[in-house]
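Left out: one protein chain. Kept in place: all the others.
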């Protein structure tokens, strides 16, 4: 199982702040997960529509599309940050 | 007459914070005044010994050696500034 | 050594400086930046923003700020550092973020302050949503100029 978190407009578009997912296969990357999630429904499709505007963190560290996921990971998706 | 002010180690070396002087001739520059003052005695000579370390303001504005003095001017001599 | 805080409550700049410098006589300069909520958006002259809401990723935020501070401490000899970032709903004029950097020398303090706010803007998980006086609201978009500012330091 992995935990998936959504922030800002990814949360609004998916309608979820958190969901869990059984990792379908070993070796799955962040990019693979995005493809899987984008096919889950119209909200998810809208959230991941423009993948260049989606950032990812795995276990609270910034991650890139090639990062390999493991069971127990916390994967967060969010827009480019705008604090400060 | 002009008023001459000394600050920091120029005040200490001349032993004066202020003195007045009758302007000896029209067209006198800051450089002329320094030459005149440096000949006034050992304290003044020490104060103006290294002229590259002496700064000047005329009527509270930074001035250079070529600035021409006029009667009534307030001429200040001091080291390079070190505030802030 | 660094003080890192994410909070809904406002901060007291004077109290934070006092905390940073208490009992110290080796500090020569303290750089400081305070970010505040503006009611005007760049595209408009008139006040249009009625409130700003800051969302963040609680489990990650303080860790991310800690990494930014550690990078500042690696680049400059700092004698103390404070980063406080507010979250929640803020009105125009309210404080958003405080950065303090103390050093023996002013250039290190000023450079570290600029670095910290530049990197906070691009590497800490905060998102701003603006509410406008006409009732609309929108997520603030990341600015290329912020990316450029952060890139200056790499």
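Which chain is which? They are A, B and C, in the order written, and residues in each are numbered from 1.
As a convention for this text, a contact is a pair of C-beta atoms (placed from the backbone, for glycine too) under 8 Å apart; a residue touches a chain by one contact, two chains touch by 3 or more.
Note that this is a predicted model, so its numbers are computed, not measured.
**Student:** So which shown chains sit in contact with the chain we cannot see?
**Tutor:** Spelled out, the missing chain touches these shown chains: B, C.
**Student:** In the complete assembly, which of B:24, B:42 or B:83 touches the absent chain?
**Tutor:** B:83
**Student:** Of C:25, C:43 or C:154, which sits in contact with the chain we cannot see?
**Tutor:** Only one of C:25, C:43 or C:154 touches the chain omitted from view, namely C:25.
**Student:** Using the touch definition up top, pick the residue from B:8, B:39 or B:68 that touches the left-out chain.
**Tutor:** Hidden-chain contact among the options goes to B:8.
**Student:** For chain B, which residues reach the chain that was dropped from this view?
**Tutor:** Against the missing chain, chain B presents residues 5, 7-9, 57, 60-62, 74, 76, 78-84.
**Student:** Would you write out the residues of chain C that touch the absent chain, in ascending order?
**Tutor:** Considering the whole complex, chain C reaches the absent chain at 12-15, 17, 21, 23-40, 47, 92-93, 104, 106-107, 109-110, 113-114, 117, 149.
One rule holds in what follows: only the chains that are shown with their structure count from here on.
**Student:** What is the distance in Å between the mean C-alpha positions of chain A and chain B?
**Tutor:** Between these chains, centre-to-centre, one finds 73 Å.
**Student:** Centre to centre, by mean C-alpha position, how many angstrom separate chain A and chain C?
**Tutor:** That pair's centroid distance is 26 Å.
**Student:** Could you list the positions in chain B whose residues touch two or more of the other chains?
**Tutor:** none
**Student:** What are the residue numbers in chain C that touch two or more other chains?
**Tutor:** Answer for chain C, listing residues that touch two or more other chains: there are none.
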